[in-house]
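Of the protein chains in this complex, one is absent; all others appear in place.
Chains here go by letter, A, B and C, matching the order in which they are written, and residues are numbered from 1 within each.
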Amino acid sequence: MTVREIMAVHPRPSSIDQDVLVRCIEECLDCSATCSICADADLAEPDLPDLVKCIRLCLDCADACQATGNILARLTEPDFDVLRTTAQACAEACRASADECERHAAHHEHCRICEEVCRSCESACNEVIAAISAHVG
Amino acid sequence: MTVREIMAVHPRPSSIDQDVLVRCIEECLDCSATCSICADADLAEPDLPDLVKCIRLCLDCADACQATGNILARLTEPDFDVLRTTAQACAEACRASADECERHAAHHEHCRICEEVCRSCESACNEVIAAISAHVG
Amino acid sequence: MTVREIMAVHPRPSSIDQDVLVRCIEECLDCSATCSICADADLAEPDLPDLVKCIRLCLDCADACQATGNILARLTEPDFDVLRTTAQACAEACRASADECERHAAHHEHCRICEEVCRSCESACNEVIAAISAHVG
Partner (left out) sequence: MTVREIMAVHPRPSSIDQDVLVRCIEECLDCSATCSICADADLAEPDLPDLVKCIRLCLDCADACQATGNILARLTEPDFDVLRTTAQACAEACRASADECERHAAHHEHCRICEEVCRSCESACNEVIAAISAHVG
């Protein structure tokens, strides 16, 4: 991933801890792809009717992570209320997707992996929220 | 727009007022496109250096509206905390973009139009948030 | 929809026929939302296992339409090879989604509506491709 490298040469420095920010952007990219693949894997499972909620929440989480990754990646002229509520919505989508994947983790390895990635992205979003609160006061 | 028509034949009825939901989805689609075009129009203006914040917040708003439109359009197995925080983040992105476009509305017609669309989408998001609160309690 | 109105005040005029372009952007927005809703409606149908291909192709089409709407909406410094191949990929995604929805149109009203919207968007993309060819030569 090139996010850290290109962020480091951005002419405008990050207002919040760049490590926290980069980790969250990378987690959002990874979580968005992982959730898309988990939803698609669900479609190919024999117990598909039990996985409808998992598909829906994984699709939501993929959308939330994609938007959040895009928005957090911009350093120029940020609005911290936008950044904070965006990260909050993403953390919520990750939590919902993780909770549902957890229910299927024992019998579907892709749900076990997806739960783990969602929990990690939720935690990265919460760190960004904390860093914004520390910065804005 | 076909959103209303296809929503009406969805096998799962909407948990919240369908008119409120459809209006918000349509506003998100319109606002996402309008913000993309406003950011692009800014790039072609002679006072481009004064429009950097406008470009950034319009790009954020376009991303937020696209994700929110996608997430609200799903009726199957919703998680209301995801829907509410998503609509809140979108309302915030609309508010930020509208506030900045307002500063340029007198001399750029695209900013005047974009401000209007963002305010309208912000209000539609707030109606969805109220409808979710009324439903979930 | 505000696309036509804000396009009309963009400082850079469209290189290709603005009516053709605006129609395609609007079709892409409508088709993206319609395909998302059709995929979600499929998830709630009792014959879900027969609708897996429909879900997958509708999700592809929603992604293609969203990217194409974004890319066509920019008038500043276009690259016509990018515009043409983007519209071609979108037309293909619309065609595939329409063909599959057609197979379910008799028993699922959302598939009938979605097929219609996809065919209309495919045709709008083909008009853009023709307009680009006429412009670039």
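Assorted remarks:
In this text, a residue touches a chain if its C-beta (ideal position, glycine included) is under 8 Å from a C-beta of that chain, and two chains touch if they have at least 3 such contacts.
Since the structure is predicted, the reported quantities are computational estimates derived from the model, not experimental observations.
Residue-wise, the contact with the chain that is not shown comes from A:R74, picked out of A:R56, A:R74, A:H104 or A:R119. Residue-wise, the contact with the chain that is not shown comes from A:D30, picked out of A:D17, A:D30 or A:D99.
In the complete complex, the residue from A:C61, A:C90 or A:C114 that touches the missing chain is A:C114.
Residues touching the missing chain, restricted to chain B, are 40, 43-44, 48-49, 52, 55-56, 59 (touch as defined at the top).
Interface residues of chain A facing the missing partner chain: 1-3, 5-7, 9-12, 25, 29-30, 32-34, 36-38, 40-41, 43-45, 62, 66, 69-70, 73-77, 109-110, 113-114, 117.
Annotation for chain C: contacts to the undisplayed chain at residues 52-53, 56-57, 59-60, 63-64, 66-67, 70-71, 74, 76-79, 81-82, 85-86, 88-89, 92-93, 95-96.
As a convention for this text, only the chains that are shown with their structure count from here on.
Taking the mean of all protein Cα atoms as the centre, the chain whose own Cα mean lies nearest is B. One simple way to say how far apart two chains are is to compare their mean CA positions; for chain A and chain C this gives 27 Å. Shown for chain B are the residues in touch with two or more other chains, namely 66, 70, 74, 76-77.
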